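Take a look at the following structure, please.
A single protein chain has been omitted from the complex, and every remaining protein chain is retained in its original position.
Chains: A and B, in written order; residue numbering restarts at 1 for each.
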Amino acid sequence: MKQVNFIMLETRNLTKKFGGLVAVNNVSVSLERGICKGLIGPNGSGKTTFFNLICRVVKPTVGKIFFKGKDIMKFTPHEISRIGVGRSYQVTNVFFRLPVLENVRIAVQSRRNINYNFYSNVEEFKECKEKALEILAMVGLGGRENFVASALTPGDVRKLELAIALATEPELLLLDEPTAGVSIEEVPSVIDIIKKMKHTGRLTILLIEHKIDVVMDVCDSIFVMHKGSVIADGTPQEIANNELVQTVYLGGA
Amino acid sequence: MDAIFTLIITSIIDGLAFAMLLFLIACGLSIIFGLMGVLNFGHGAFFMLGAYVAATLFEYCQNFAIALIGAGLFGMLLGLILEYSTLRPVHGKHLPQLLLTLGYLVVSTQAVLLIWGAVPKLFYPPGITGSVTLFGLRILLYRVFLIFFGIATAIVIYVILTRTRIGIVIRAGAEDSEMVEALGINVKRVFTLTFGLGSALAAIGGAVGVPWLGANPALGTNYLFMGFVVTVVGGMGSFKGSFFGSILVGILHTFTAYFLPQVTFLIDFIVMAVVLLVRPGGLSGKWG
Partner (left out) sequence: MGMNGMAKFSPRLFLDFLSTRKISLTILTILFFFPLLTPSRYHVTVLTEIFVLALFAISYDLLLGYTGIVSFGHSAFFGIGAYVFSILLRNQTPFPVAILATIFSGVLLGLAMGTFLTRAKGMTFAMVTISFAEIVRLLFERSRELTGGETGLFVPRPLFIKSIWFTYFGLVICALLIVLLCVVIVRESTRKDGINRVKASYFIFLGVFLALLIYMVPQKLSPLLEGSYIIVSTTNVYFLALMSFITLYFIAKRILNSPIGRILVAIRENEDRMEMLGYNVFKYKLVSMILSGIYASIAGALYAIFLLIVTPTFLEATFTINALVHCVMGGVGTLIGPVIGAGIMTIFQRIVSSYIGRLWMLVLGIMYIVIVLLLPYGIVGTWKLKGASVKKTIRRLIRSKTMFSRHKQTQKD
């Protein structure tokens, strides 16, 4: 299984129609293990729907999805998470009323075999807590673990999102606009976290972003969607020079 | 043979009439739920209060039209006031909303008991009461009136929902409230208006049901429950669902009551269970 170009994720003719609206149109892409691939496109081009399809939150109308070579059409969202897919959300989706530490700790706990334990105090499982603190430190939220999640700045909530996604030890990480709503000063720290994740070498990352400079900076390759279809797929340089992309996306923005 | 035939025809007519009453409750309930996410327990209260207001008005002025319009206006006003004063502060928080509307139901049932007592009230609007014999069948005029009234109301609501701007906004919002907000429309006002209209509809339903069901304190809970059944069957947030759902539930309920009375109480649950099993989004396939 350790081929050089092991395909982590592959979609074939993936299509999703909502009534008459075609959100995702015949998308066939593949992701090799270890790369960081960007997905850009104007609003409404189907990027988030694409993620929802991979996570099986939404059912495809047509097409197939393969994760590590396995057909995941019949899987439910929690099974997808179990086989190694992690996700962060465009609209922050953390546990707002719980403390920061608990947010990450519950994510860590999901991968431990104690989930039906109803008689021991949760504090006895120190390892979960320590791992959670480790991850929080890595994303730069160390020291704030006792804050309620709603008390964080938007940038910090983003970091919490990433921390939660990381805590489930995924092999494939789907990041949906991780810098959305983050103030300009905080964007570099978020990018740093993504770069750190890249450098661990154990993660394959698929990144939706709106900010072109982020994508150009962090990603090894990029594909572009417009109105549900993929219109370009290549290295950052190729995409920057692609005329179609420029007219559709960069030029218009 | 003849007896069964008569029974079948009577069942159909009664079933449709009952369906129209259900529709008047369920329509508002379903749309309010779809739009606001509020499971409005208070809806039953409006049905009940509408019945009592109409009965009282009729007592004083002997005019059916005034009784109906009065009930409708009362429902609308009360709905607007309640929504504005108590529901707005908790918009979006589903649990408090639900709890509040439950409170409305409890308070109104008690208020009714206090003001009007436990004895049911009835009135009979002249001209449409009594029966007519057609082809050897005895048909109760009021039931027929209910059917026409219901269909007419459904048509009016349909026109409002599809042709007027506010109607389109409500319908769109009932399916996707976030989108409506994104369009920049003052969602709070739409909510208040919808709640008021839905409550008015329920009140009219209660009013128009008095000659058949009477006005009694159990109306609130009983018909709220039926409203829930229809909403689940028809699909939350869908006008068409509430219409066809009411017909389905109304007819099934009446048929069971006439032919298999022992299982009447089970039939609502069975219908709900079957619908949920086969088509979880209800007839219209919508969750709301």
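The working rule: a contact is a pair of C-beta atoms (placed from the backbone, for glycine too) under 8 Å apart; a residue touches a chain by one contact, two chains touch by 3 or more.
Just so it is clear, the structure is predicted and the values come from calculations on it, not from any experiment.
Within the set A:Pro42, A:Pro77 or A:Pro236, the residue that contacts the chain not displayed is A:Pro77. Only one residue from B:Cys61, B:Ile81, B:Val107 or B:Leu183 touches the chain missing from this view: B:Val107.
For the chain missing from the display, the contacting residue among A:Asn13, A:Ser28 or A:Asn117 is A:Asn117, taking the whole complex into account. Only one residue from B:Leu140, B:Ile170, B:Ala200 or B:Val232 touches the chain missing from this view: B:Val232.
Within chain A, the residues in touch with the undisplayed chain are 55, 57, 76-78, 80-82, 87, 93-98, 102, 105-107, 109-111, 114-125, 164, 168. Those residues of chain B that touch the chain absent from the view are 33, 39, 86, 89-90, 93-96, 98-100, 102-104, 106-107, 109-111, 113-114, 221, 225, 228-229, 231-232, 236, 265-266, 268-269, 272-273, 276-277, 280, 287.
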